[in-house]
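What you see is the complex with one protein chain gone and the rest in place.
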């Protein structure tokens, strides 16, 4: 077991480049006590026979017991099944809506995939509306499909939203940092003033605060904490909080 | 027959790069070698026209824009070289029926333009997060009238050389991915230039690694 993890250990937390290879010396000794290892490769790592190939530049991360992935900064979104995104409705054609999620293809959203929607009772969705939905089909060979209900048939926060408020785009890395369960950025922001926020995994963030000015402040702060260390961010937020009071 | 050749006088000019400097493209990088400077922008994976889509891989389009005048045959030839190198390096089967667009803008040409384009392209592709199987870099060698090998020649040196070669070297096993040569030279000189380029490419790959390390230093 250690043979596998030791290959990764010295590069853990360091920047790796595409083309870096982690190869595991498969020992010739037939030891029945050694069980087959399972290493889960996350985004940015690909299996290439007996080796693991890095295909994106970023930092190698590890989560016990055997999950490894590359943490990279990217702007373009690639649909993944199960992720919740903010989409913009671009067309209504027949029974489906065409939704732009910022990927290479527009996703389709059936009008029946809303809570309480039937053939007679169509949901009230206009072209240009924002929808928060999740992918039910998302692979490289098929057109992605979205739904606004979960497996029990309830909306669970998904659907059309955002009559007021501001939508803006950030990088995917920042979005992941915002969605971490106890996100520090969100906690720091909450201390300044209350606001509503919807975060889509495709890099789109929607914010709404009490006034237009506060909404703009929140949006600009989120934009700027892309490349800041935690300390710089806290000093900036503190300065803004004092300024707005 | 063997010629006496001394290997001194071969330097890589001062080089530098900046990533993510444009807000609209998915990935962008500028690469500077001495006075030669190229700006690269990448979009992808994005929508592709039905007439151009390939069912099992991504379509890669490369556009090189000169600073003055319209693009001519020379730019098309360079685009072909860059495209072949990028297609060998990218894992385009992960995004079928999409398009990767790479746009290279020549900002200043003081020799070694094609290798500068290749380096800028590689950094931009890395910045955009496109899946790559290997990295590549470009090195230009010139053989001057005294049969000395000069790496990374300036425009003046290129004009006075009797042979000019550009190689794209890959990062996995330092092999040659693409070569474009002009002029006359012997087989031995060719192999020597390839060996020189491989040595120089190690330095450039180390530079890529340092850049990425520095870029992610605030999140570490």
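First chain written, first letter: the chains are A and B, and each begins at residue 1.
Just so we're on the same page, a residue touches a chain if its C-beta (ideal position, glycine included) is under 8 Å from a C-beta of that chain, and two chains touch if they have at least 3 such contacts.
In this section, contacts and distances are computed from a predicted model.
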- In UniProt, the chain not displayed here, chosen among "Rab3 GTPase-activating protein catalytic subunit", "TRAPP subunit", "Origin recognition complex subunit 3" or "Exosome complex component RRP45", goes by "Exosome complex component RRP45"
- Message: Can you list the shown chains that the omitted chain is in contact with?
- Response: A, B
- Message: Given that one chain is not shown, which residue among B:117, B:135 or B:200 touches it?
- Response: B:200
- Query: Which of these, B:12, B:54, B:91 or B:180, touches the one chain of the complex that we don't see?
  - Reply: B:12
- Task: Name, in rising order, the residues on chain B that touch the hidden chain in the full complex.
- Result: 5, 7-8, 10-25, 28, 30, 32, 34-35, 37, 39-41, 43, 46-47, 63, 65, 67-69, 101, 103, 105, 107-108, 110, 149, 151, 187-188, 191-192, 194-196, 199-200, 203, 207, 210-211, 214-215, 217-218
- Which parts of chain A are in contact with the chain that was left out? 88, 90-91, 100, 102, 126-130, 162-167, 206, 212-213, 215-216, 219-220, 227
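Basically, only the chains that are shown with their structure count from here on.
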- Between chain A and chain B, the Cα-mean centres are separated in Å by 32
- Of all residues in chain B, those that touch chain A in their complex: 20, 26-27, 43-48, 91, 94-99, 126, 128-135, 170-172, 205, 208-209, 212-213, 215-216, 218-220
- Query: Which residues, counting only chain A, touch chain B once they are in their complex?
  - Reply: 13-15, 17-19, 21, 46, 53, 55-59, 71-76, 78, 103-105, 140-141, 173, 227-229
